[in-house]
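Missing here: one protein chain of the complex. Every other protein chain is in place.
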């Protein structure tokens, strides 16, 4: 039996005709004419006839050549997707026509070119794919895109956006977008997020950002600087939050008015450039009480290590010896804080001063995840320890906010 | 030369008399009569005469025997401390007399007994000390304490409070308190936090909680349930925040009015009991894109592992094989989320379903740090895998909130 | 009407809320809230999603004619699942257990692996844009010969507060949907089956009671007619009326079809902007809406659009229902004009512009240009259907039993799997372990048998919402007659007087009855005490408010006095004096001590003197 075949089975003494969908936990899943799926033992299912081939039809799409050209790069997100109502499978759609036919209003904002360097679940992202993605964005901008939209699963979107931010100097907006509720549901946040991201991709912005719901309402999207944003909720629409910084823009919905923050970097403020080497041999570890110092032994071959320490940036004294050894052996260690908010300051307590003496670099107010991505990039640029330290402590792409302003 | 000795040196052709304080980075630190410290080369310092012995005097303290008896257990925090103005050293004070003389108003709230099981920087805390602390609290309650105040460094206070919460069923309030700004400064939050903690230690509460500033103002303290609280800022007074739950109480300042939340557990609701075994061989790891699966090899001898996954509780597929092996070899793996807010749900995406099939336990909405502490405790109670799973998924001490209420 | 001759077939769907501790796909309690208690509001758009055929479900498409911004009230008893901001929990096992119990009572066969589906509903009543529903069992039998096709376990929708505002407290309460085969052939039969299934449901003692907790949808068709589903019939007694009116409607529509065909009527496509004709109209309705007025001509429809097809409903009403989906207030047609302030001259000009002959009917709608265009096209669509006969539709019941169009019957395209909920296995062991509850009819019989209660009253008790109270009262040792009278008759009488005793807890009622049982409170005082309790008074206060109780010794003293005063009369009349003297005593003590006690004491007192 294959999906779509007509079958029959007997339930309560009556014969029921149905369509075979799939196998699930040793049961045949059948769709009844009422639309309900049921799972029955294979032994009870009789094949009646083969299914007919069903073919989807896309309505034709016309793009307005007077509108600015925007590039959509899909990495496997479901900004435009279609449910197979028989199997429940969600098919991601990534050609311009497919995307526009799913979200027709996009066609009033721009002319779209699309590209799909790969298609994965975002938890399977890895640094080599960040590089591929950055190159793809670079190519699109060089080819004249007025703005770039990257559709991405939300799980690791902040890491990817941050990585692109370090690798790419962009004169145009590079906007990452995703959805927290899958595109196959009528309440999905995908349409609003997509439209807002297209609006901000056309705006006077020249940096890498993430555009997602600003609240749980369908009222506006917040546009977060790639290096200051973190997914702060597993499932809420407004999961993405700027930490220690304000969003660089907001886009109201449904009128799609873009308001830029005074700190936003404008179009053409940076010249297009790509520096796409990254050192993958880097790790992030969170300290906790009683952490066994032996755990650090796994990192002896690592070139970089970010620690999310406690409070102002501390670890237990028991780890100090191993940390000194790692630094001596050439591992760059950057201290960040598991508090997420606030600044690392290892000058206040003895533990911190010991860390500084051991050669650990204070990560200022960088998010631990951003610090990891930055460290990979910095180690891809230079091997000079002094340069590494300087680059890590310098604000390159908004990842370090030199002043902790009250109210953020 | 020793601290307190009178010395002289010549600066700009003039001889200056000063008191020798200490050595710092190969300089002699001297205090001038104006109070300023200066650092000068040892070669320029001449010994004039030995210093006189100076002895601190505590004013006598009278405790009101009609007030309820409260226990203060110090672990090395600086709720009451004194600066040596010569060296700048901060001396922690922990006897009842010392504490009351530093915060006289305490004497109007209770009669105090004190105990100091150990004195450490909180980043050096470890599970064996949690046990010692829990026993000490147990003893104090058994000896009749109407409430217990534990002073603790803020870095790992939430871990310790959470550990005590699992080990101890308490009929009285057990309130952890600390200060974000050191007690030696006139603006320290120590006095307000200490007074509020004493007020709540006298209130109708029967659980383990943390009492710290509710805002950056000196207006009220929030009392957080031990298992739902996290230090969310490196340095702000209001760093401690309840995640996914409301504080169990607030205490206004300076009037010390305690308002209990409807969910707060009242006095005597639990019978005093101590279950003080913990399995230390547990770890917490944060997943990030590109994490090398080989890192998991360091944990083969571990009995428990908490993963802070991405989003709803995911890790890259590359880790799946190692996770399966660990579970097969008897390591309990609990999935939590690095988003901190929201609930783990591994039923939605394939990656999650694979994790469930591998035997990973969904950590519901537990904070990763709380899940680690709970896992240590649960593995200390039973070796039965089904019991372990059930205990991990059951709400024992408020660590799991079964419903995600909007607005938290 | 001769329903057999007309070929009536009807089936019903019964929707019954379950009385579980938690909701079906989250852990919130299943309690309703006052909207004033809300602690948050969220605002969302919904849009139909496209199926794999590039097709939007026809019911969903209808709901999409307007882009709608919905508002939802949240409570401290709702959570992120209702907000559609968190994945659902696994299916509530308690709800599944109740559903399986009902299935077993109806001799149904459970599905081996139950799959939760999403049924697309974008009228705003579900924050997700779909309702979760799972087919749990199939093919059983009710009341001897009615076939039960299926039982589904699904989540309740949110309650509508205003047009676009919903309250999330109700969303997610478990609901069973029991669907019968179309095996009924008279209006009365439909009612009987509904009643029987209702009794089965309540026999589980695990279903919600009270207004809105059970709803019947009725499927009706006649020969040559079409299947029409009428939703939201809440009162059993209205079912026969609803069925007979629908039969009447289908009969009328078939007659209209024949007449239109014989006239050679047709529905030309295309609308006409006639806004200018009404630029100085006196019609308030047209003026109010008015940026645009559209018209269309229905060839050969004159007189038919205005024809009644059901009490209070005309063919024009049906067309109006369709038009309203576009946000307009309704439509006018020349069968009813001039009227509503539209003058004869305006009608004439309209007819002229629309090139309408005497046999034709012109329809007009007003609204924004987009609305009016959409609405006139919808009306034309419905007019076209009149040429075909009876359209398949989902309709909603109107207060008197007629119905109005809601949306087309939904197709299977609106149903797709809920990927966030894992399927549940139902094993034979699970089914075998289910103990069937005692049916309420059996309960009633037992009450008569064991407690000696009259069989009509016993049935009343068994079917009443207060059955558990009654059982607790009996268990507490209260006399069955006292309990039955109070819980059934007294409460019903008070309810007729507008006193709502629904909020009085069982414990309080039983406490009160215990005091009556012990003589501490007089039976006669019960109604007044219940009134006070309904007003919110605590029991002690309610009892005091009726008057202090009267002890037996107080009574004896009182009676001694009264009897002494009337010693002569009593000696004269002997026991015949009992009645008159009793009256005098009762005037003093009514409601403060049991009348039977008064009679006993008085009797003894009189006996002493004669």
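Letters are used for the chains, namely A, B and C, taken in the order the chains are written, and counting of residues starts over at 1 for each.
Here, contacts are C-beta pairs under 8 Å (C-beta built on N, C-alpha and C of every residue); 3 or more make two chains touch, one makes a residue touch a chain.
All figures in this text were calculated on a predicted structure; none of them were measured in a lab.
Visitor: Using the whole complex, pick out the displayed chains that touch the missing one.
Guide: Answer for the hidden chain's contacts among shown chains: A, B.
Visitor: Which of these, B:6, B:38 or B:396, touches the one chain of the complex that we don't see?
Guide: Of all options in B:6, B:38 or B:396, contact with the hidden chain holds for B:38.
Visitor: One chain is left out of this view; which of B:69, B:97, B:139 or B:184 touches it in the full complex?
Guide: Checking the options B:69, B:97, B:139 or B:184, the one contacting the hidden chain is B:184.
Visitor: So which bits of subunit A touch the chain we can't see?
Guide: Interface residues of subunit A facing the absent chain: 312, 342-343, 345, 347-348, 402-407.
Visitor: Tell me where the left-out chain touches subunit B, residue by residue.
Guide: 11-14, 16, 24-25, 27, 29, 31-41, 54, 56-59, 82-88, 90-91, 101-102, 180-188, 191-192, 216-219, 234-237, 254
The working rule: only the chains that are shown with their structure count from here on.
Visitor: Which whole number of Å gives the spacing of the CA centres of subunit B and subunit C?
Guide: Centre-to-centre distance between subunit B and subunit C: 56 Å.
Visitor: What are the residue numbers in subunit C that touch two or more other chains?
Guide: Within subunit C, the residues that touch at least two other chains are 42, 80, 83, 85-87, 419.
Visitor: Send over the residues of subunit A in touch with two or more other chains.
Guide: 216, 234-236, in rising order.
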